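Note that this complex is displayed minus one protein chain, with the remaining chains in position.
The block that comes next holds subunit A.
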Amino acid sequence: MNASLLNPFNITYPTAVQTSLPSQASLARFDPSGRFVAAGRGDGSAAIWDLETHAAIRWLEGHVKSITSIDWSQNSRFLLTSSKDWNVIVWDLASDYDPPQRRATIRFDAPVASASFHPRNSQIILVLLSPGDAYLVDLRKKHRGRVELEEVQYASDEEGQMNTHRSAMSVARFDPSGKNVFVGTSLGSILVFNSRTKTMVARHKISGAGRMLGFDFAKSGRRLVTNSSDRILRQFTLPAYPLPNRDREYLEQELEPTHRFNDPINKTAWHAMSFSPDGEWLAGGAADAATHKIYIWDISNDGQFASALDGGREPLIHVHWHPRKAAIASTTNQGNILIWHCPAPERWGAFAGGFEEVDENVEYEEREDEFDIEDESELALRKMKQEEEQVDIETAEDMDAERLGDHARGNGEHEEDYAWADEEAEDDLQVWKMKTMMEDETDLL
(Lines give C-alpha, C1' and ligand atoms only; values in the text may rest on other atoms or scores of the structure.)
Protein backbone atom coordinates (compact mmCIF):
# COMPACT_ATOMS: atom_id res chain seq x y z
CA MET A 1 0.00 0.00 0.00
CA ASN A 2 2.79 2.44 0.83
CA ALA A 3 4.25 2.15 -2.66
CA SER A 4 1.61 4.44 -4.09
CA LEU A 5 2.57 7.24 -1.71
CA LEU A 6 6.32 6.83 -1.98
CA ASN A 7 8.25 8.46 -4.78
CA PRO A 8 8.38 5.93 -7.63
CA PHE A 9 11.64 7.39 -8.92
CA ASN A 10 13.45 6.12 -5.85
CA ILE A 11 12.87 2.51 -6.73
CA THR A 12 16.05 1.47 -8.43
CA TYR A 13 18.76 -0.21 -6.46
CA PRO A 14 19.75 0.13 -2.80
CA THR A 15 22.51 2.51 -1.87
CA ALA A 16 23.03 2.42 1.90
CA VAL A 17 23.12 -0.06 4.76
CA GLN A 18 19.93 0.18 6.78
CA THR A 19 20.84 -2.27 9.49
CA SER A 20 23.23 -5.05 10.36
CA LEU A 21 21.92 -8.29 11.85
CA PRO A 22 24.53 -10.06 14.00
CA SER A 23 23.72 -13.61 13.04
CA GLN A 24 26.98 -15.53 12.66
CA ALA A 25 25.61 -16.39 9.27
CA SER A 26 27.36 -17.71 6.20
CA LEU A 27 24.42 -17.00 3.91
CA ALA A 28 21.11 -15.18 4.12
CA ARG A 29 18.01 -15.25 1.94
CA PHE A 30 14.83 -13.17 1.94
CA ASP A 31 11.53 -15.04 1.93
CA PRO A 32 9.17 -14.47 -1.04
CA SER A 33 7.13 -11.90 0.92
CA GLY A 34 10.28 -9.99 1.83
CA ARG A 35 9.36 -9.78 5.53
CA PHE A 36 11.86 -12.31 6.80
CA VAL A 37 15.46 -13.26 6.27
CA ALA A 38 16.67 -16.79 6.86
CA ALA A 39 20.29 -17.06 7.93
CA GLY A 40 22.32 -20.26 7.68
CA ARG A 41 25.26 -20.66 10.02
CA GLY A 42 28.52 -22.53 10.11
CA ASP A 43 27.58 -24.42 13.26
CA GLY A 44 24.58 -26.01 11.50
CA SER A 45 21.82 -23.88 12.98
CA ALA A 46 19.66 -21.41 11.12
CA ALA A 47 17.72 -18.38 12.26
CA ILE A 48 14.71 -16.49 10.94
CA TRP A 49 14.96 -12.74 11.28
CA ASP A 50 11.91 -10.50 11.24
CA LEU A 51 12.73 -7.40 9.20
CA GLU A 52 9.96 -5.39 10.85
CA THR A 53 11.47 -5.75 14.29
CA HIS A 54 15.06 -6.59 13.27
CA ALA A 55 14.99 -9.46 15.73
CA ALA A 56 15.59 -13.20 15.40
CA ILE A 57 12.24 -14.90 15.89
CA ARG A 58 13.00 -18.58 15.25
CA TRP A 59 16.01 -20.80 15.83
CA LEU A 60 16.24 -23.92 13.71
CA GLU A 61 18.61 -26.39 15.27
CA GLY A 62 18.83 -29.62 13.36
CA HIS A 63 22.12 -29.85 11.56
CA VAL A 64 25.47 -30.68 13.13
CA LYS A 65 27.66 -29.28 10.35
CA SER A 66 27.57 -26.05 8.42
CA ILE A 67 24.54 -25.12 6.39
CA THR A 68 25.21 -24.96 2.67
CA SER A 69 21.96 -23.55 1.32
CA ILE A 70 18.54 -22.25 2.32
CA ASP A 71 15.34 -22.04 0.34
CA TRP A 72 11.81 -20.79 1.10
CA SER A 73 8.58 -22.29 -0.20
CA GLN A 74 6.41 -20.02 -2.33
CA ASN A 75 4.22 -18.90 0.59
CA SER A 76 7.10 -18.80 3.08
CA ARG A 77 5.57 -21.51 5.22
CA PHE A 78 8.31 -24.08 4.70
CA LEU A 79 12.05 -23.62 4.93
CA LEU A 80 14.60 -25.96 3.41
CA THR A 81 18.09 -26.25 4.82
CA SER A 82 20.89 -28.39 3.43
CA SER A 83 24.07 -29.19 5.29
CA LYS A 84 27.47 -30.80 5.11
CA ASP A 85 26.14 -33.31 7.64
CA TRP A 86 24.51 -35.21 4.70
CA ASN A 87 21.00 -34.07 5.64
CA VAL A 88 18.29 -31.92 4.16
CA ILE A 89 15.58 -30.68 6.52
CA VAL A 90 12.19 -29.19 5.70
CA TRP A 91 10.89 -26.98 8.53
CA ASP A 92 7.25 -26.05 9.02
CA LEU A 93 7.11 -22.47 10.30
CA ALA A 94 3.35 -22.62 10.84
CA SER A 95 3.93 -24.75 13.93
CA ASP A 96 3.48 -22.94 17.24
CA TYR A 97 6.85 -24.01 18.62
CA ASP A 98 10.38 -22.80 18.59
CA PRO A 99 12.30 -24.54 17.11
CA PRO A 100 9.55 -25.25 14.57
CA GLN A 101 8.45 -28.73 13.70
CA ARG A 102 10.27 -30.62 11.02
CA ARG A 103 8.13 -31.73 8.17
CA ALA A 104 10.79 -33.98 6.70
CA THR A 105 14.40 -34.98 7.11
CA ILE A 106 16.03 -36.40 4.00
CA ARG A 107 19.30 -38.25 4.40
CA PHE A 108 21.96 -38.74 1.74
CA ASP A 109 25.27 -40.55 1.59
CA ALA A 110 27.42 -37.49 1.04
CA PRO A 111 27.59 -33.83 2.09
CA VAL A 112 24.78 -31.82 0.50
CA ALA A 113 25.91 -28.83 -1.55
CA SER A 114 22.51 -27.29 -2.13
CA ALA A 115 18.78 -27.98 -1.99
CA SER A 116 15.83 -26.07 -3.36
CA PHE A 117 12.05 -26.32 -3.49
CA HIS A 118 10.12 -26.67 -6.72
CA PRO A 119 8.69 -23.16 -7.19
CA ARG A 120 5.11 -24.48 -7.27
CA ASN A 121 5.28 -27.35 -4.82
CA SER A 122 7.32 -27.63 -1.65
CA GLN A 123 7.10 -31.42 -1.74
CA ILE A 124 9.37 -31.62 -4.76
CA ILE A 125 12.97 -30.95 -3.83
CA LEU A 126 16.10 -30.65 -5.93
CA VAL A 127 19.25 -31.73 -4.14
CA LEU A 128 22.86 -31.45 -5.22
CA LEU A 129 25.52 -33.49 -3.43
CA SER A 130 29.08 -32.28 -3.06
CA PRO A 131 30.60 -35.09 -5.12
CA GLY A 132 28.54 -33.85 -8.07
CA ASP A 133 25.27 -35.79 -8.27
CA ALA A 134 21.85 -34.15 -8.47
CA TYR A 135 18.62 -35.76 -7.28
CA LEU A 136 14.97 -34.86 -7.56
CA VAL A 137 13.25 -35.95 -4.36
CA ASP A 138 9.48 -36.24 -4.41
CA LEU A 139 7.78 -36.41 -1.00
CA ARG A 140 4.25 -36.72 -2.35
CA LYS A 141 2.32 -39.88 -1.60
CA LYS A 142 1.57 -40.56 -5.23
CA HIS A 143 5.03 -39.86 -6.61
CA ARG A 144 7.24 -40.68 -3.64
CA GLY A 145 10.79 -41.34 -4.73
CA ARG A 146 14.26 -40.12 -5.44
CA VAL A 147 15.55 -39.89 -9.01
CA GLU A 148 19.09 -39.08 -10.02
CA LEU A 149 19.47 -36.65 -12.90
CA GLU A 150 21.74 -38.22 -15.48
CA GLU A 151 23.51 -36.46 -18.26
CA VAL A 152 23.21 -38.10 -21.67
CA GLN A 153 26.75 -38.73 -22.84
CA TYR A 154 27.98 -37.54 -26.20
CA ALA A 155 27.40 -40.23 -28.80
CA SER A 156 30.86 -39.84 -30.24
CA ASP A 157 32.42 -40.13 -26.84
CA GLU A 158 31.32 -43.64 -26.27
CA GLU A 159 34.57 -45.31 -27.15
CA GLY A 160 36.76 -42.96 -25.24
CA GLN A 161 34.46 -42.87 -22.27
CA MET A 162 36.67 -45.13 -20.29
CA ASN A 163 39.36 -42.53 -19.92
CA THR A 164 37.19 -39.34 -19.74
CA HIS A 165 35.28 -39.49 -16.53
CA ARG A 166 31.80 -38.04 -16.26
CA SER A 167 31.65 -34.35 -15.55
CA ALA A 168 30.57 -33.55 -12.02
CA MET A 169 27.52 -31.40 -11.42
CA SER A 170 28.39 -28.23 -9.54
CA VAL A 171 25.16 -26.17 -9.57
CA ALA A 172 21.50 -27.23 -9.68
CA ARG A 173 18.51 -24.90 -9.75
CA PHE A 174 14.87 -24.94 -10.84
CA ASP A 175 13.91 -22.27 -13.33
CA PRO A 176 11.23 -19.87 -11.96
CA SER A 177 8.38 -21.83 -13.55
CA GLY A 178 9.68 -25.11 -12.17
CA LYS A 179 9.29 -26.84 -15.53
CA ASN A 180 12.99 -27.39 -15.94
CA VAL A 181 16.00 -28.03 -13.78
CA PHE A 182 19.22 -26.29 -14.78
CA VAL A 183 22.44 -28.03 -13.86
CA GLY A 184 25.90 -26.58 -14.26
CA THR A 185 28.87 -28.88 -14.58
CA SER A 186 32.51 -28.75 -13.67
CA LEU A 187 33.35 -28.77 -17.40
CA GLY A 188 31.41 -25.59 -18.13
CA SER A 189 28.18 -26.98 -19.54
CA ILE A 190 24.61 -26.15 -18.66
CA LEU A 191 22.31 -29.17 -18.71
CA VAL A 192 18.55 -28.74 -18.77
CA PHE A 193 16.29 -31.46 -17.41
CA ASN A 194 12.52 -31.69 -17.44
CA SER A 195 11.38 -31.77 -13.80
CA ARG A 196 8.50 -34.13 -14.42
CA THR A 197 10.17 -36.74 -16.60
CA LYS A 198 13.71 -36.16 -15.26
CA THR A 199 15.05 -36.49 -18.78
CA MET A 200 17.64 -34.21 -20.27
CA VAL A 201 16.13 -31.82 -22.79
CA ALA A 202 19.12 -29.65 -23.60
CA ARG A 203 22.84 -29.19 -23.19
CA HIS A 204 24.62 -25.90 -23.63
CA LYS A 205 28.35 -25.74 -23.88
CA ILE A 206 29.65 -22.44 -22.59
CA SER A 207 33.04 -21.85 -24.07
CA GLY A 208 35.71 -20.61 -21.76
CA ALA A 209 33.60 -20.59 -18.64
CA GLY A 210 35.29 -23.34 -16.69
CA ARG A 211 33.55 -24.81 -13.67
CA MET A 212 30.00 -23.55 -13.08
CA LEU A 213 29.63 -22.00 -9.62
CA GLY A 214 26.20 -20.40 -9.48
CA PHE A 215 22.97 -19.59 -11.32
CA ASP A 216 20.37 -16.91 -10.90
CA PHE A 217 17.23 -16.40 -12.98
CA ALA A 218 15.37 -13.21 -13.75
CA LYS A 219 11.79 -13.60 -12.49
CA SER A 220 10.42 -14.07 -16.00
CA GLY A 221 12.59 -17.17 -16.40
CA ARG A 222 13.84 -16.07 -19.80
CA ARG A 223 17.20 -14.83 -18.63
CA LEU A 224 19.87 -16.70 -16.71
CA VAL A 225 23.07 -15.38 -15.24
CA THR A 226 25.91 -17.76 -14.45
CA ASN A 227 28.95 -17.50 -12.25
CA SER A 228 31.92 -19.63 -13.21
CA SER A 229 35.53 -20.22 -12.33
CA ASP A 230 36.81 -17.80 -15.01
CA ARG A 231 35.52 -14.94 -12.82
CA ILE A 232 33.01 -13.72 -15.38
CA LEU A 233 29.27 -13.43 -14.83
CA ARG A 234 27.44 -14.22 -18.07
CA GLN A 235 23.87 -13.41 -18.87
CA PHE A 236 22.05 -15.62 -21.35
CA THR A 237 18.69 -15.36 -23.02
CA LEU A 238 17.30 -18.85 -22.87
CA PRO A 239 15.77 -20.57 -25.89
CA ALA A 240 12.46 -22.40 -25.82
CA TYR A 241 13.09 -25.96 -24.75
CA PRO A 242 11.58 -28.98 -26.47
CA LEU A 243 9.14 -31.16 -24.59
CA PRO A 244 10.60 -34.45 -23.48
CA ASN A 245 9.93 -37.13 -26.08
CA ARG A 246 10.25 -40.87 -26.29
CA ASP A 247 13.41 -40.88 -28.32
CA ARG A 248 15.13 -38.91 -25.60
CA GLU A 249 16.21 -36.34 -28.14
CA TYR A 250 17.66 -33.21 -26.74
CA LEU A 251 18.80 -29.81 -27.84
CA GLU A 252 22.55 -29.52 -28.27
CA GLN A 253 23.39 -25.87 -28.55
CA GLU A 254 26.15 -23.49 -27.68
CA LEU A 255 24.89 -20.38 -25.96
CA GLU A 256 26.41 -16.97 -26.48
CA PRO A 257 26.04 -14.63 -23.52
CA THR A 258 24.22 -11.36 -24.15
CA HIS A 259 26.37 -9.71 -21.51
CA ARG A 260 29.56 -10.48 -19.66
CA PHE A 261 30.16 -8.84 -16.32
CA ASN A 262 33.55 -8.80 -14.68
CA ASP A 263 35.93 -6.57 -12.87
CA PRO A 264 38.53 -5.71 -15.52
CA ILE A 265 40.99 -4.21 -13.06
CA ASN A 266 41.03 -6.38 -9.98
CA LYS A 267 39.79 -9.50 -11.76
CA THR A 268 37.86 -10.46 -8.66
CA ALA A 269 35.91 -13.65 -8.49
CA TRP A 270 32.24 -13.61 -7.46
CA HIS A 271 30.67 -15.27 -4.47
CA ALA A 272 27.08 -14.81 -5.58
CA MET A 273 24.84 -12.71 -7.79
CA SER A 274 21.21 -11.79 -7.70
CA PHE A 275 18.72 -10.13 -10.07
CA SER A 276 16.45 -7.32 -8.92
CA PRO A 277 12.75 -8.33 -8.88
CA ASP A 278 12.08 -6.58 -12.20
CA GLY A 279 15.20 -8.12 -13.71
CA GLU A 280 16.57 -4.72 -14.67
CA TRP A 281 19.50 -4.73 -12.27
CA LEU A 282 22.07 -7.33 -11.38
CA ALA A 283 23.99 -7.35 -8.11
CA GLY A 284 27.30 -9.20 -7.93
CA GLY A 285 29.00 -9.94 -4.64
CA ALA A 286 32.76 -9.61 -5.12
CA ALA A 287 35.02 -12.22 -3.57
CA ASP A 288 37.52 -9.71 -2.34
CA ALA A 289 39.51 -10.70 0.70
CA ALA A 290 39.69 -7.22 2.21
CA THR A 291 36.51 -5.36 1.27
CA HIS A 292 32.75 -5.77 1.15
CA LYS A 293 31.75 -4.74 -2.36
CA ILE A 294 28.54 -5.27 -4.28
CA TYR A 295 28.65 -4.35 -7.97
CA ILE A 296 25.41 -3.21 -9.57
CA TRP A 297 24.86 -3.43 -13.33
CA ASP A 298 22.02 -1.81 -15.22
CA ILE A 299 20.66 -4.57 -17.46
CA SER A 300 18.04 -2.38 -19.13
CA ASN A 301 20.83 0.01 -20.10
CA ASP A 302 22.89 -2.53 -22.01
CA GLY A 303 24.42 -4.00 -18.89
CA GLN A 304 26.34 -0.88 -17.97
CA PHE A 305 28.12 -0.81 -14.65
CA ALA A 306 26.05 1.42 -12.37
CA SER A 307 27.62 1.43 -8.96
CA ALA A 308 29.76 -0.40 -6.45
CA LEU A 309 28.28 -0.52 -2.96
CA ASP A 310 30.84 -0.42 -0.22
CA GLY A 311 29.83 -2.33 2.89
CA GLY A 312 32.91 -1.71 4.97
CA ARG A 313 35.79 -3.91 6.06
CA GLU A 314 34.17 -7.28 6.55
CA PRO A 315 34.54 -9.25 3.31
CA LEU A 316 31.37 -10.34 1.55
CA ILE A 317 30.46 -14.00 1.18
CA HIS A 318 26.83 -14.00 0.04
CA VAL A 319 24.32 -11.65 -1.55
CA HIS A 320 20.56 -11.84 -2.19
CA TRP A 321 18.18 -9.26 -3.66
CA HIS A 322 14.83 -8.60 -1.97
CA PRO A 323 11.93 -10.21 -3.88
CA ARG A 324 9.87 -7.01 -4.11
CA LYS A 325 11.88 -3.89 -3.64
CA ALA A 326 15.22 -2.17 -3.86
CA ALA A 327 16.87 -3.95 -0.95
CA ILE A 328 19.72 -6.42 -0.68
CA ALA A 329 20.90 -8.75 2.07
CA SER A 330 24.65 -9.28 2.00
CA THR A 331 26.50 -11.51 4.42
CA THR A 332 29.97 -10.76 5.77
CA ASN A 333 32.58 -13.32 6.68
CA GLN A 334 32.15 -12.21 10.30
CA GLY A 335 28.57 -13.48 10.12
CA ASN A 336 26.77 -10.15 10.00
CA ILE A 337 23.91 -9.69 7.56
CA LEU A 338 23.82 -6.21 6.06
CA ILE A 339 20.39 -5.07 4.89
CA TRP A 340 20.76 -2.46 2.14
CA HIS A 341 17.98 -0.07 1.28
CA CYS A 342 17.19 3.14 -0.56
CA PRO A 343 17.08 5.85 2.06
CA ALA A 344 14.04 8.00 1.34
CA PRO A 345 14.73 11.73 1.39
CA GLU A 346 12.83 13.57 4.10
CA ARG A 347 9.65 15.11 2.82
CA TRP A 348 8.84 17.96 5.12
CA GLY A 349 6.05 19.03 2.81
CA ALA A 350 4.11 15.94 3.81
CA PHE A 351 3.66 17.35 7.30
CA ALA A 352 1.55 20.23 6.04
CA GLY A 353 -1.80 19.34 4.53
CA GLY A 354 -2.42 20.64 1.04
CA PHE A 355 1.16 21.80 0.70
CA GLU A 356 3.30 20.84 -2.25
CA GLU A 357 7.06 21.00 -2.48
CA VAL A 358 8.56 22.34 -5.68
CA ASP A 359 12.17 22.03 -6.79
CA GLU A 360 12.33 25.42 -8.40
CA ASN A 361 10.55 28.68 -8.03
CA VAL A 362 7.39 28.80 -10.05
CA GLU A 363 5.72 31.98 -11.06
CA TYR A 364 2.22 31.62 -9.76
CA GLU A 365 -0.59 32.38 -12.10
CA GLU A 366 -3.82 33.24 -10.45
CA ARG A 367 -6.84 31.51 -11.86
CA GLU A 368 -9.58 33.73 -13.24
CA ASP A 369 -12.10 32.67 -10.59
CA GLU A 370 -9.66 31.99 -7.78
CA PHE A 371 -10.90 34.65 -5.39
CA ASP A 372 -14.50 34.80 -6.55
CA ILE A 373 -16.94 34.43 -3.72
CA GLU A 374 -19.19 31.55 -4.50
CA ASP A 375 -22.63 31.04 -3.18
CA GLU A 376 -22.26 28.74 -0.18
CA SER A 377 -25.39 26.78 -0.86
CA GLU A 378 -24.16 26.16 -4.37
CA LEU A 379 -20.85 24.90 -3.01
CA ALA A 380 -22.62 22.61 -0.59
CA LEU A 381 -24.79 21.31 -3.40
CA ARG A 382 -21.79 20.62 -5.59
CA LYS A 383 -20.10 18.81 -2.71
CA MET A 384 -23.23 16.72 -2.22
CA LYS A 385 -23.18 15.82 -5.90
CA GLN A 386 -19.55 14.79 -5.71
CA GLU A 387 -20.23 12.59 -2.74
CA GLU A 388 -22.87 10.67 -4.65
CA GLU A 389 -20.07 8.83 -6.42
CA GLN A 390 -19.75 5.22 -5.34
CA VAL A 391 -16.62 4.28 -3.41
CA ASP A 392 -15.02 0.87 -3.22
CA ILE A 393 -13.67 0.19 0.24
CA GLU A 394 -13.19 -3.57 -0.21
CA THR A 395 -11.09 -4.43 -3.26
CA ALA A 396 -7.37 -4.08 -3.05
CA GLU A 397 -5.01 -5.05 -5.83
CA ASP A 398 -2.60 -6.86 -3.59
CA MET A 399 0.28 -9.21 -3.56
CA ASP A 400 -2.02 -12.20 -3.99
CA ALA A 401 -3.02 -10.98 -7.40
CA GLU A 402 0.61 -10.29 -8.18
CA ARG A 403 1.62 -13.72 -7.19
CA LEU A 404 -1.00 -15.36 -9.36
CA GLY A 405 0.39 -13.33 -12.22
CA ASP A 406 3.85 -14.77 -11.64
CA HIS A 407 2.58 -18.22 -12.26
CA ALA A 408 0.24 -17.41 -15.10
CA ARG A 409 0.42 -20.12 -17.64
CA GLY A 410 2.06 -18.85 -20.79
CA ASN A 411 0.88 -21.38 -23.31
CA GLY A 412 -0.86 -24.71 -23.30
CA GLU A 413 2.08 -26.84 -24.20
CA HIS A 414 3.45 -27.20 -20.69
CA GLU A 415 0.04 -27.90 -19.21
CA GLU A 416 1.12 -31.38 -18.24
CA ASP A 417 4.17 -30.14 -16.34
CA TYR A 418 2.08 -27.69 -14.34
CA ALA A 419 -0.60 -30.25 -13.58
CA TRP A 420 2.06 -32.63 -12.33
CA ALA A 421 3.68 -29.98 -10.15
CA ASP A 422 0.40 -28.82 -8.64
CA GLU A 423 -0.62 -32.26 -7.36
CA GLU A 424 -0.69 -32.37 -3.56
CA ALA A 425 0.48 -28.77 -3.26
CA GLU A 426 -2.45 -27.73 -1.09
CA ASP A 427 -0.82 -27.38 2.30
CA ASP A 428 1.51 -24.71 1.01
CA LEU A 429 -1.16 -22.63 -0.64
CA GLN A 430 -3.17 -21.80 2.40
CA VAL A 431 -2.95 -18.40 4.00
CA TRP A 432 -1.03 -18.65 7.25
CA LYS A 433 0.66 -16.37 9.70
CA MET A 434 3.82 -16.80 11.67
CA LYS A 435 2.76 -16.77 15.29
CA THR A 436 4.31 -13.98 17.32
CA MET A 437 6.18 -15.70 20.09
CA MET A 438 6.56 -13.61 23.24
CA GLU A 439 9.93 -13.71 24.85
CA ASP A 440 9.74 -14.63 28.49
CA GLU A 441 10.05 -11.76 30.84
CA THR A 442 10.89 -12.73 34.36
CA ASP A 443 11.23 -9.29 35.85
CA LEU A 444 7.69 -8.39 34.88
CA LEU A 445 5.80 -7.61 38.01
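Everything below uses one rule, namely that a contact is a pair of C-beta atoms (placed from the backbone, for glycine too) under 8 Å apart; a residue touches a chain by one contact, two chains touch by 3 or more; residues count from 1.
The criterion applied here is as follows: contacts and distances are computed from a predicted model.
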Looking only at the UniProt record of the hidden chain, which name from "Presenilin", "Nucleoporin Nup43", "tRNA (adenine(58)-N(1))-methyltransferase catalytic subunit TRMT61A" or "WD40 repeat-containing protein" is the right one?
"WD40 repeat-containing protein"
Determine which one of A:Leu5, A:Ala240 or A:Ile265 touches the chain that has been left out.
A:Leu5
Selected from A:Ala240, A:Ile265, A:Ala290 or A:Ala352 as touching the chain missing from the view:
A:Ala352
Contact footprint on subunit A, counting only the chain that is left out
1-6, 35, 50, 52-55, 57, 344, 346-347, 350-354, 383, 386-387, 389-396, 398-399, 433-439, 441, 444-445
